[in-house]
Each structure stands twice: as C-alpha cells, then as structure tokens.
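Omission of a single protein chain aside, the complex is shown with its protein chains in their original locations.
Chain naming follows the written order as A, B and C, and within any one chain the residues start at number 1.
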Amino acid sequence: MAMLNRMSVADQAINPEEMRATLVDRAAGAYASFEGWIRDNNDGHQVQRLEYEVYAPLAISEGERIIEGAIQKYSLLHARCVHRIGLLEIGECAVWVGVTSGHRDEAFRACRYIIDEVKHRLPIWKKEFYVNGDSGWVNCERCATHARGDFASV
Amino acid sequence: MAMLNRMSVADQAINPEEMRATLVDRAAGAYASFEGWIRDNNDGHQVQRLEYEVYAPLAISEGERIIEGAIQKYSLLHARCVHRIGLLEIGECAVWVGVTSGHRDEAFRACRYIIDEVKHRLPIWKKEFYVNGDSGWVNCERCATHARGDFASV
Amino acid sequence: MSKTLTIRYFAIFREHAGLSEETVSLEVETAGDVFELLHARHGAREAQGQCKVAINDQLADWQSPVRDGDTVLLFPPVAGG
Partner (left out) sequence: MSKTLTIRYFAIFREHAGLSEETVSLEVETAGDVFELLHARHGAREAQGQCKVAINDQLADWQSPVRDGDTVLLFPPVAGG
C-alpha cells in the first residue's frame, strides 16, 4: 500500500474500514477510533446539511504536527486523521480519527487528544444550513479561551 | 434488520463495519469505538495465539447491565459490545465496543467505561499460547482490588 | 443436613479439577464453603477474593446461602478483552 499522509482532507465519503486497515500492527493490543457525524440538530436548530471549508495546506501541516505529537506523547504504534471538505448531509462522517497502541489507556487518551486538538487548531470552518432556510457559520465556542494558548504560540 | 442483543458473544470474526451500522442515528454527532486486538507479546512473552473461554449466559446478562448503565449514565443514543470466544490468532479482534451520542465527551467516556467494566465484570478467561510451546491462563492483574467492589456486591 | 449441589468449574478451575462439572453431596451453608471444597478436593490456589461465584446463573457473593439442588459456578479471576 502506498504511504498515506497521517493527516488528510477528503472531498469524498470517508471509508472507516479502509482507514482502520492502515493502522494494523502485530504489536497492537488496542484500537480506538472516533468519528464526528453530521447530526440533525445543533443549539436548538434543525440542521439540513453542513458545508466544511478547509484551508488544506495548513490543516495538513498542523494536523501532522498534532498526530506526531500524540504518537510521541502516548507511545502509539500508528495514528491517522482525515477530515471531510465540502457539502455533507445528515449522517455523513465529517472527521475520522484512529490510533493503535499496546494497551487501551494510551489508545483512548491519544484518540481524544487528537480530535480535541484538531477541533481547536486546524483551519476548518463549518456553515450550517437549517431546515427553515437560514444558514450560519459555526463559531467554536471555546476559541476565546483556546486561541492564544494553542495557536498564537506556534 | 433484526434486533441484535446489545451484548453478544461471537464464535466467528467480528465485523466492525456491521456493528457500527447498528449505531447509526440522525441525532448522533459522535461515534466512538474500541477494539481489543490479539497482540504478539504480553509481559515479555512471545504470544502465538489466544483462547477465550466465555460463560455466555452470565457474560451476556452482565454485559447488558453494563451497557444499559452506560446509556443512562452518559445519555447515549446507542451502544453495543461483542466479545469473541474460542481460538484467536495474532491481529484478530477479541472485543469490540461502539457507542453513539450527541457530543464527543459522552461518547469517549462511555466507550471507556464499557470496556473497563466488561474486562472486570464478565466471566471471560483467556489462555495464552506462547511461541516457545508454553501456555497459561491470564489472570486479571487488577482483580484483587476490583473483585469485591465490582462483582461481589451485585 | 447435607445438600446435593452441582458445581461447575471454569478455565483454570476446570484444569485443577480435571472436570467441568460434578454433582456432590456436601455439608455447606454458603458459596464460600463451596469454594473451600475446590481447594480441598482439587488443589486450587487462587485467592477467594480474586474469584467470583454465581448460583443458578445469578451472580452472588461468598456469603450467599446455597440450597439443596443449586448449581454453583466457580469463576477464577477474569481477563476479558
């Protein structure tokens, strides 16, 4: 198999099975994965679809940095993340994270770390389109407290 | 699709994609899963294969109790667990846990809770077969501290 | 008064006993007393505190009484996943 980037962006449906297969390792005792799905409601609004805008060059380089950091910090065997771009319907997978490690504690903690960092640090924005015809860009609620620490210090 | 038990035991390969599909929900924004894989080493021994013995009636009833508890505790949409039985080779999936919820915090915490409880409370034993020809039943290292609290009180 | 019990052994207990099930007639009051049988007859060395017990497919504790005709399941330390 060709070497994939550990962080990637995709304009087509994410295939979790294919991603999982890239993490296989004889020394792996634990596999943890997380997926963010498009849900039909947010903050009391009925959501019809979402549009993701990604600035890919920095999303990828910053994502690689997050994953490399997680591999070191949690002694992982492998880790990957892929984020969708474009228009997504209810139920679609917007982001996938998967990791393998010897034991489960590291796998859980690393998977959580990666998705949290990805959500705070990557240049990715989403616009919600509501059933009632309105739309709006979703602001990260926690950016006010995170922006200086996470991002400006890079 | 026929209603599956939320806790099940399987004598054939676990299919994560099939399990994942049972958790789909329009209100789900987060999907977390965990898999325990057979790794090629344990405590310094080179492992060749593992045999799982499960007392199914109690594994299933106690597993259902764990999952029902997790659904309540973490306000999950859905949760399932399946555990293998019999002889497994390196790389095979021994246990799969998956949950869906509105947001990721609950999904991660519930997935972790379920696998931890499953490992401590279910009547499941594993025998390791080593490359050097030896074999041995694996004792849960933490049972001494957990047995009274988790199990005897049920 | 002696009770007729079916005892089922799992994993390493089965290997200690050399059998997976036996029906015995015993003077016992509790599940803990039955556990002692395993030690006396079959040489098991696992500490009771690390083991678990079920009576008629219900998890129980070592103080639980056993009655004539019960099936007692003796579980060595678990190691799922």
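As a convention for this text, a contact is a pair of C-beta atoms (placed from the backbone, for glycine too) under 8 Å apart; a residue touches a chain by one contact, two chains touch by 3 or more.
Just so we're clear, the structure is a prediction, and the values are computed from it rather than from any experiment.
The chain not shown here is in contact, across the full complex, with A.
Checked against the full complex, the one of A:58, A:87 or A:131 touching the unshown chain is A:58. Of the residues in chain A, those that touch the hidden partner chain are 36, 53, 55, 57-58, 61-62, 83, 94-95, 115, 118-127, 137-140, 143-144, 147-148, 151-154.
Definition applied: only the chains that are shown with their structure count from here on.
Rounded to whole angstrom units, the spacing between the C-alpha centres of chain A and chain C is 49. In chain C, 81 are the positions where the chain touches two or more neighbouring chains simultaneously. In chain B, the residues that reach two or more other chains under the touch definition are 36, 115.
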